[in-house]
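First, the structure itself, so that you have it in front of you.
Only a single protein chain was left out; the remaining protein chains are all shown in position.
Think of it as A, B and C in the order they're written, each chain with its own count starting at 1.
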Amino acid sequence: MPTMTMIEAIRDALDVKLADDPGVVVFGEDVGFFGGVFRCTAGLQKTHGIERVFDTPINESAIVGLGVGMAAQGMKPCVEIQFADYMYPGFDQISQEAARLRHRSNQQFTCPLVIRMPTGGGIYGGQTHSQSPEALFTHVAGLKVVVPSNPYDAKGLLIAAIEDPDPVIFLEPKRIYNGPFYGHSAGEAAGWSSRPEAQVPEGRYTVEIGKAAIRRPGSAITILAYGTMVFIAEEAVRQTGIDAEIIDLRSLLPLDHAAIVQSVEKTGRCVVIHEATRTSGFGAELAAEVQEACFWHLKAPIQRITGWDAPYPLAAEWDYFPSPQRLGRALIRAMED
Amino acid sequence: MPTMTMIEAIRDALDVKLADDPGVVVFGEDVGFFGGVFRCTAGLQKTHGIERVFDTPINESAIVGLGVGMAAQGMKPCVEIQFADYMYPGFDQISQEAARLRHRSNQQFTCPLVIRMPTGGGIYGGQTHSQSPEALFTHVAGLKVVVPSNPYDAKGLLIAAIEDPDPVIFLEPKRIYNGPFYGHSAGEAAGWSSRPEAQVPEGRYTVEIGKAAIRRPGSAITILAYGTMVFIAEEAVRQTGIDAEIIDLRSLLPLDHAAIVQSVEKTGRCVVIHEATRTSGFGAELAAEVQEACFWHLKAPIQRITGWDAPYPLAAEWDYFPSPQRLGRALIRAMED
Amino acid sequence: MVVGEAKLNFPGPPARPGGAPDFSLIEVPEPGVLPVPPLDIDAEASEPFAKGMIRVLDDAGNAVGPWADGMGSLDPAHCVQGLIDMLRMRIIDQRLLNAQRQGKSSFYLQCTGEEAIGCAFQRQLSPGDMNFPTYRQQSLLIAADYPLAALMGQIYANDCDPTEGRQLPTMHSSRDYGFFSISGNLGTQYVQAVGWAMANALSRNGQIAAGWIGDGATASNDFHSALLTASVYQPPVILNIVNNQWAISTCTAIAAGASRTYAERARGYGVPALRVDGNDYLAVAAVSRWAVERTRSGLGPVAIEWFTYRTAAHSTSDDPNAYRPRDEAAMWPLGDPVERLKAHLIGRGIWSEQQHAQKQAELFDEIVTTQKEVEQHGTFVNPRPFSPAKIFEGVYAHLPDHLRRQRQEMGY
Partner (left out) sequence: MVVGEAKLNFPGPPARPGGAPDFSLIEVPEPGVLPVPPLDIDAEASEPFAKGMIRVLDDAGNAVGPWADGMGSLDPAHCVQGLIDMLRMRIIDQRLLNAQRQGKSSFYLQCTGEEAIGCAFQRQLSPGDMNFPTYRQQSLLIAADYPLAALMGQIYANDCDPTEGRQLPTMHSSRDYGFFSISGNLGTQYVQAVGWAMANALSRNGQIAAGWIGDGATASNDFHSALLTASVYQPPVILNIVNNQWAISTCTAIAAGASRTYAERARGYGVPALRVDGNDYLAVAAVSRWAVERTRSGLGPVAIEWFTYRTAAHSTSDDPNAYRPRDEAAMWPLGDPVERLKAHLIGRGIWSEQQHAQKQAELFDEIVTTQKEVEQHGTFVNPRPFSPAKIFEGVYAHLPDHLRRQRQEMGY
């Protein structure tokens, strides 16, 4: 089985679906001839032709709006927003149009649209190349929201997203495009080849949207994480030696409620981690759900380790980015309660 | 002291500030000659002149974008978005520009901009005249977010918002523009004159942004509410006879953390209510905060009573709108735990 | 040249309530002057069409000029059908307005005075073509012979409504009748029409799309997105702009600024554009036919500004007497589309006052009969509620667990 980076896995998923289904089209800024600023679509125009993979003007609401129209007419557009930070001009088309079309028309029209975008920080991108807007999407009924944390899931989830009958926001944690990341001060960056999740089968397979994965079984405390934070959680566990269960949510909407509840009922403790700002971040939803569902099992308050409530700073990036040390302190605090 | 509706109180606040401060300008769709589709700006153009109160083209991102530029240059724009449902095209200018300018420029440029918008349902407006997007704004560091629930607060908070050095989102629960609302099946709609909070002083006064109000002291359970839901909470208390403490948050960002913690530590129980959809709604943030801060005092899980995770329906409006009965059931459930 | 100090401009209408209606700034070119351009005209060459106005019917009701000549195939039956479509539309609007006044629906919105545009345009389309309308193009449905019960059911939000009460009255949706589900957010669907048309081209299905936008909503970002992407990708789309002079209380100058016409703005994007007398059924039909043929032949997008006047209130929530002279509508220089087509048909001897009165009565009866039936299925004052569980249907194709839990919490 070939070893792939996240980028290669994403490209492979697109390649498989472009070959499979003539309705699939891929477009966005710089995705055509050049193959995307992160190279996720490199070579696809050459293989599948310019009618299937093409460049767009710099207008994110047009990209999504065209996608809505094409999807409604029966195609399967998979569009790229160059950075999640640039999705805001398209947020109206995403939240009011793509997400609403099936319901509003009583299923006369539907919107099987996939919107890919690189998300998160840790690449010295400053405030407009580092944001994690997942919470905003999860507040929109009608959307699905997925975040893979490794090449295997990236390919399987992207194929599932393209085959999904509803609009899916596909968030790509750019810090781990080329390898897992265990935190700024956690030694050398490792390539994907060091990890079993980088073994990616050829051809079509899917990872079900809505199912979490237990990355590390444990009995002391549950860590809810997704994207890059899965590796930060691994590192925090390594540093503290606490027997935490690490759940990689993979899909935020719909959420794998059962897997979460089962784990927290077992451990009685829970910490949530994400890069996005704290207030009204997705960690709030997780904490609110867990305290309600597992109230009688909880032995300590659920803590949220998140980005601070400030724009993502350039120079102070590593003071902003949730570190394994910070998470470790939270784990220790939770175990003391 | 005159009795005012919310609309009159808002208009009065604008009138006071337009007279006070030559930097204040008011603009938006239909707000000029006509005075706004809800009449909040009626007569202001006549009094203060067309340079101070004027109509704009139908482009919400232009409205906010012009406001950002004017605010940065030292004016105090107070703009209207005709319905909160139409703020999405302006969300980029709001979240990435207005909210970020002070921080990004290290305080060289600032953005004292107020963005008013009618929010919430209960007026047979269907899915594009009923939304409550407050959670989206509260996830944006750099914004303040307020929601008055009565004429006194509306005027005092709006004056405070206009005088605030930072951008403020001012959400106006349109269902209670003309009178309090106790739920669809709770008898005749009452006018504001029935309520002491409709006594509005003349001239300038402020209500501090960031301070909640206890609308009803109680010892059994804490209800966290804002806007129209404050009255739904009152009605639920009346119907159930439970001695609940009703906190009207008034300001969601910053939040009056101290007032909330004090109440929940006293009552040991908490229910949150809002009209917006549940997942990643502001209720999630409240529940997450309360469980963390008051964990050892809680006698029951915190429940969220919210709009369902679906677009706001027209015909099924009253099955969607959180009713006093639904809240009442939650209160009873919480008291049984 | 006046050199002074920078001062802002605040465009307004020529007359306000209490004043005399003033249309002196509106140029009304003679009918029959503009030629029929070649189907493959480009933006540059379309300049006179974007600045002028294509008109066919003159004041006496005669069809004149090259656009009239090219309409040889608009036979008497077709013309009479156009009149009937418009009459039906007008009666339906009136009946549904009354129903709202009687509390039978929560909201209504008429297209009075603008009937020719949707009625004549729709009759030039073929099955499979898709409109992306605004709330004021119900006339497209009428001329598509959309079942009246479905149309009325949507207004009453009862079980005759194919969308089962999900949306505000007038936000129709009908895939089968080429009418895309309307969004309450202005503008958004203009660019979706371009996307749909791109899908048409990519799948070589021979279908076209038509976007619709109001003069006020040309200010929205999606107007720009649509013109831009239509210009770049050249899909088979007609981008219609209905300039009815008003956007709720703001006059068209607030959206036009210093632009000469909306057609000219479209032309700036490199899209050929025409301006047409929207109250002239024959002009609308002729230009629509031309545009449909051009677009379907793969000659790229075209923009059309239909020049008309919003005779009625914006909606039942609006009172235009607060912002424009009460008799402005009556003074509108392009007249009334029904009256103009009627005069033409009578002039041609294929219609008479008597036939007109009789047809009107027939239509009225048909409409009232259907209306009564539909009202049996429930109205706003007398609702027949759907199952509340319907709220959760169609949020997604398959009900996810969290919605199942919410439905259970609701008691279903």
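In the analysis below, contacts are C-beta pairs under 8 Å (C-beta built on N, C-alpha and C of every residue); 3 or more make two chains touch, one makes a residue touch a chain.
This is a predicted model, so every value here is computed, not measured.
Touching the missing chain, out of C:Ala6, C:Leu25 or C:Ala77, is residue C:Ala6. In the complete assembly, the contact with the undisplayed chain comes from B:Asn59, out of B:Asn59, B:Gln82, B:Thr279 or B:Gln303.
Checked against the full complex, the one of A:Val261, A:Leu314 or A:Met335 touching the unshown chain is A:Leu314.
Checked against the full complex, the one of B:Arg11, B:His48 or B:Arg100 touching the unshown chain is B:Arg100. Remark: the omitted chain is touched by one listed residue; of A:Gly67, A:Pro89 or A:Pro167 this is A:Pro89.
Contact residues of chain A toward the unshown chain are 29-30, 32-34, 37, 50-51, 54-59, 61-62, 85-86, 88-89, 124-129, 278-279, 308-311, 313-316, 319-320.
Residues 25, 51, 56-57, 59, 61-62, 65-75, 77, 89, 92-93, 96-97, 100-110, 141-142, 144, 165-166, 210, 254-255, 257-258 are the ones on chain B that touch the missing chain. The set of chain C residues touching the chain not shown comprises 1-11, 38-40, 42-44, 197-198, 200-202, 204, 206, 208, 219, 221, 223-225, 228-236, 254-260, 264-271, 295-300.
Please note the rule applied: only the chains that are shown with their structure count from here on.
Per-chain Cα centroids separate chain B from chain C by 36 Å. For the pair chain A and chain C, the distance between C-alpha centroids works out to 42 Å.
Remark: chain A and chain B have CA centroids separated by 31 Å (rounded to whole angstrom).
Across the assembly, chain B contributes 61, 85, 88-89, 127-128, 279, 308-311 as residues in contact with two or more other chains. In chain C, the residues touching two or more other chains are 164, 166-167, 171, 183, 185, 221, 395, 402.
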